[in-house]
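Written below as structure tokens is the structure these notes are about.
Complex shown without one protein chain; remaining protein chains in place.
For reference, chains read A, B and C in written order, and residue numbers begin at 1 within each chain.
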Amino acid sequence: MTRPEAGAITTFIGTVREFTKGKRTISLEYQAYKPMAVKMLQTIGKEINEKWPDTVVAISHRVGHLQISDAAVVIAVSSPHRRAAYEANEYAIERIKQIVPIWKKEHWEDGESWIGDQLENVPYATGKPEIGDEST
Amino acid sequence: MTRPEAGAITTFIGTVREFTKGKRTISLEYQAYKPMAVKMLQTIGKEINEKWPDTVVAISHRVGHLQISDAAVVIAVSSPHRRAAYEANEYAIERIKQIVPIWKKEHWEDGESWIGDQLENVPYATGKPEIGDEST
Amino acid sequence: MIKVLLFADLQETVGKEFITFEENELTVTALRTEIKNSYQYTQIDNAMVAINEEFAREDEIIKTGDIVAIIPPISGG
Partner (left out) sequence: MIKVLLFADLQETVGKEFITFEENELTVTALRTEIKNSYQYTQIDNAMVAINEEFAREDEIIKTGDIVAIIPPISGG
């Protein structure tokens, strides 16, 4: 991330939160369709380089069992100027939640459940999320 | 920053950029009016806690001599939800540039100069920047 | 024969990591119908289908040898 052209580096760390709307999480489990997840993360990187040409992006997402406060996802963006570093970083997390095939299973105090539809935008109007150039 | 209530942690690192509009920076020097700078950073922290009640903020700013790629400022925000973590973080850097008495002297290849008026918003219309509750 | 990968709640509902179909060709819509008829998985209409690791349109045709996956609503990040 650190390079002479960079004036701004933003990072986002998504951590496992203990309470969601009063419900207590004991632990989490992430399952991924790995080859496609990697491909979609690369797609997000390409989208960002098109939208914010001078940025460099790195994204990492955990799979498997996570405890409270563990980092589930880390996004780092470096850019000559700060606005792009913030925008591209937030874009990355929004897109991860749209197109990267990773699923979260919450282990609550009183049971467990797979979480879906975080964005409340399924079924996708077009049958699939917008990807890359197809959005133009 | 890490705590059970947090679901999102954003960090911003402002680094010393080598080239600005084609002009090459060799090194930088920051001078601060320290007691007032600390006070203004605390003010920014308070403003953020008012605007985004569940956030925790930490800000650190270097003074003295810095080389290319050195971190000049680091801002970290943790929050239950990501939107607030991004917003509060960007708010912090904007406010630092408005109200924290710190000055940058650029050492260029061909000379040196104090940089001012980054925001091109001086003289302040009201004679002073908006601070804390006075803005309401 | 078409092999279809399953994940998350669908994997648990079916009890398998993949299922196979005898057909050599199948539209995405037909695949949904097959799963609706064979398994108690009401969320299939909210799921997406991926062919060779790309999200597929409803009218796309799956052929033997394609890598197919049902993508229930995702929840990463």
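Just so we're on the same page, contacts are C-beta pairs under 8 Å (C-beta built on N, C-alpha and C of every residue); 3 or more make two chains touch, one makes a residue touch a chain.
The model shown is predicted, which means the values in this text are computed figures rather than measured ones.
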item	value
Chain not shown, its touching partners among those shown	B
Per the touch definition above, residue among B:56, B:72 or B:85 touching the missing chain	B:72
Hidden partner interface residues of chain B, rising order	14, 30-33, 35-37, 39, 61, 72-73, 93, 96-105, 114-118, 122-124, 127-129, 131
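Throughout what follows, only the chains that are shown with their structure count from here on.
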item	value
Distance from chain B to chain A - Cα centre to Cα centre, in angstrom	26
Centre distance in Å when chain B and chain C are each reduced to the mean of their C-alpha atoms	49
Centre-of-Cα separation between chain C and chain A, whole angstrom	23
Chain A: positions in contact with at least two other chains	14, 93
